[in-house]
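This part shows chain A:
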Amino acid sequence: MSASAAYDEKLVYMANQIARNFSIHGEEKAVASTLDHIRMFWDPRMRARILDHLRAGGVGLEPTTRRALELLSLAATE
Partner candidate 1 sequence: MKLYNESDHGTPAKKATSEVKLSVDGRVVSVPAGTSVMRAAAIAGIGVPKLCATESLEAFGSCRMCLVEIEGRNGTPASCTTPAAEGMVVHTQNERLKKLRRGVMELYISDHPLDCLTCSANGDCELQDMAGAVGLREVRYGYDGENHLKAKKDESNPYFTFDPSKCIVCSRCVRACDETQGTLALTIQGRGFGSTVSASQNQSFLESECVSCGACIKACPTATLMEKSVIDIGLPEHSVITTCAYCGVGCTFKAEMRGEEVVRMVPFDDGKANQGHSCVKGRFAWGYTTHKERVLKPMIRAKVTDPWQEVSWERAITHAASEIRRLQEAHGRGAVGGITSSRCTNEETFLVQKLVRAAFGNNNVDTCARVCHSPTGYGLKTTFGTSAGTQDFESVEHADVIMVIGANPTDGHPVFASRMKRRLRAGAKLIVIDPRRIDLVRTPHVEASHHLALQPGTNVAVLTGLAHVIVSEGLANEAFIRERCDFDEYLQWAEFVKRPEYSPEAVEKVSGVPAETLRGAARLYASGGNGAIYYGLGVTEHSQGSTAVMAIANLAMATGNLGRPGVGVNPLRGQNNVQGSCDMGSFPHELVGYRHVSDAAVRAIFDKAWGVKVDPEPGLRISNMIDSALEGSFKGIYIQGEDILQSDPNTKHIAAGLGAMECVIVHDLFLNETASYAHVFLPGSTFLEKDGTFTNAERRIQLVRKVMTPRNGYADWEITQLLSNALGYPMHYAHPSEIMDEIARTTPTFTGVSFDKLDRLGSIQWPCNDRAPEGTPVMHVGSFVRGKGRFVLTEFVPTDEKTGPRFPLLLTTGRILTQYNVGAQTRRTANEVWHPEDRLEIHPFDAEERGVKDGDWVKLASRSGETTLRAQVTDRVAPGVVYTTFHHPSTQANVVTSEYADWATSCPEYKVTAVQVSPTREPAEWQTQYARMSADQRKLAEPSK
Partner candidate 2 sequence: MKLFVSGDAVARALGADELAAGLASDAASRGFTVVRPGSRGLCSAEPLVEVETAAGRVAYGPVFEEDLASLRPVLFDGGEHPKRLGKLEDHPFLKKQTRLTFERCGLSDPGSLADYRSHGGLVGLAKASEMTPSAIVEFVTQSGLRGRGGAGFPAGIKWKTTLEAPGARKFVVCNADEGDSGTFADRMLMEGDPFLLIEGMLITARAIGAGRGYIYLRSEYPDAIRVLGHALDIARAEKLLGPSFDIELRIGAGSYVCGEETALLESIEGRRGQVRAKPPLPAHHGLFGCPTAVNNVLTLAAVPYILANGAEAYARHGLGRSRGTMPIQLAGNLKNTGLFEAPFGMSLGELVHEIGGGSASGRPIRSVQVGGPLGAYFPPALFDTPFDYEAFSQRGGLIGHGGVVAFDDTVDMLKQARFAMEFCAVESCGKCTPCRIGSVRGVETIDRIAAGDRRNENLTVLTDLCETLKYGSLCALGGFVPYPVMSALEHFKEDFQSPRPAASRAAKRNP
């Protein structure tokens, strides 16, 4: 796997991990918390990169994570 693909995989893993740890609060809250967390703690480049990955199909993203990123993507365009 290329270094680039490995990096994407890592970001996907990290995002999924955040969502998984919020999942106990229920779907709605998990999505909101995941979105919040990524906004608060991820550097813009990282956010941009995972959004690119989302737009390119988002391989590996769990449903909650995907929804959170979709919201992030919307916010980014506003």
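Heads up, the rule we're going with is that contacts are C-beta pairs under 8 Å (C-beta built on N, C-alpha and C of every residue); 3 or more make two chains touch, one makes a residue touch a chain; residues count from 1.
Picked so that all candidates are chains of the complex that A comes from, given by their letters.
These numbers come from a predicted model, not from an experiment.
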### Candidate number, among 1 or 2, whose chain touches chain A in this complex
1
### Message
Residue numbers of chain A touching candidate 1 in their complex, please.
### Response
3-4, 7, 10, 14, 17-18, 20-21, 23-25, 37, 39-46, 49
